[in-house]
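My structure is below; once you've seen it, I'll send some questions.
Only a single protein chain was left out; the remaining protein chains are all shown in position.
Take a look at chain A:
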């Protein structure tokens, strides 16, 4: 307990700078006056952007305190809900995040929906600075007729389903057809193709949900087409993921050499990343496999292929109109070269029969609060190097700042940059001076609104439960899917 004279100093200093908000009780200020005097910072979102921003702030300011708010009951964002179950090494970053969360200058506040349970303006009043790191939870729609038919899903929802995102647990995709079409040629498209085609036995020891594993075991999907509206030089996936597809057990690739005519000559001018990727595509499409690989391919029961210069025009219904039976694709040609080349229609179309359509054409952020500027065209919060335009004290990092592309390491570098800008502003006296109550003020608001925040040690209890449930099946964890069950386990 702080000495009484120090508490009085804080109380009187606060009164000189600003009157306490109407309706606040003295106990709130007494609480805050015993807290350390460092800047109180609020981060919204507990995925890589939120955690790396927090890590930077804690490391570069010895007294800063950071509260991380999260709408889910559990932390880690896309590391938990986006990264594929067969890529566990990518999830190692969770160990670093856990260290950050366990710092005594950091507190995780889960089950709080900023924008609904608490307004950004209320956070700004309680903290010295607020960082928005809430990512991109919507998918880019196809905006074509037939998109609403049963059997059409966003890759986002499909990934959420096999990764245990509570809102996608009832997805129930029907995998009884023999052909699936994935629209889009990024790493998410390859993840979805790989999960559809991997022999289910290979997924048994991963953290894929038991429900999804059961559905995949019954799957009759034999062929997956991964369709892009541009050409081989514009594919958005990276070489590691392509290599995995090529080597996928029980499958063989179908690439049309005609799509690669003339590319051999252009490869040498390409920058390294694009060059190596295109070389691998070209080899796979045009070279005769060695004896061993040929035998492996001959015995493969499942196939995958890349289709280029095809843009989705309409999802075609079955005769009774009740589900998807195919997709009409517009044939395109390229205008321009390189990464900036655009697909233009030729007027021709092509129908591709299928029973499942997964659209993987990008994510989109949502505006979080009427008082936070948002650019609906770009789908980001307007900002300059992480400082939200026109709103001092408000920052952003990660996908909501730069758009929804890039891997964890990209987001990490970006988050450190935002953290750097915030601390620069703090040092330059551009942030509110004088003490701020931080969570002490927000806790009261949440409580009065019936919101039950979940702490990091609550998460650790749920974590232990998931790990324990996975043990019997040899899985790293069995994810909890029902928020009500999770709250019950926490005694709420």
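Descriptive notes on the structure:
Operating definition for what follows: contacts are C-beta pairs under 8 Å (C-beta built on N, C-alpha and C of every residue); 3 or more make two chains touch, one makes a residue touch a chain; residues count from 1.
The rule is short, and it goes like this: contacts and distances are computed from a predicted model.
Comparing "G protein subunit beta 5", "Aldehyde dehydrogenase domain-containing protein", "Latexin isoform X2" or "Ferredoxin 1" against the UniProt entry of the hidden chain yields the protein name "Ferredoxin 1".
Of the listed residues A:37, A:413 or A:433, the one in contact with the hidden chain in the full complex is A:413. Summary of contacts with the chain left out: across A:116, A:240, A:266 or A:342, the touching residue is A:240. The missing chain lies against chain A, touching residues 55-56, 59-63, 87, 89-90, 92-93, 95-96, 99, 238-240, 243, 272-273, 276-277, 407-409, 412-413, 416-417, 420, 423-424, 426-427.
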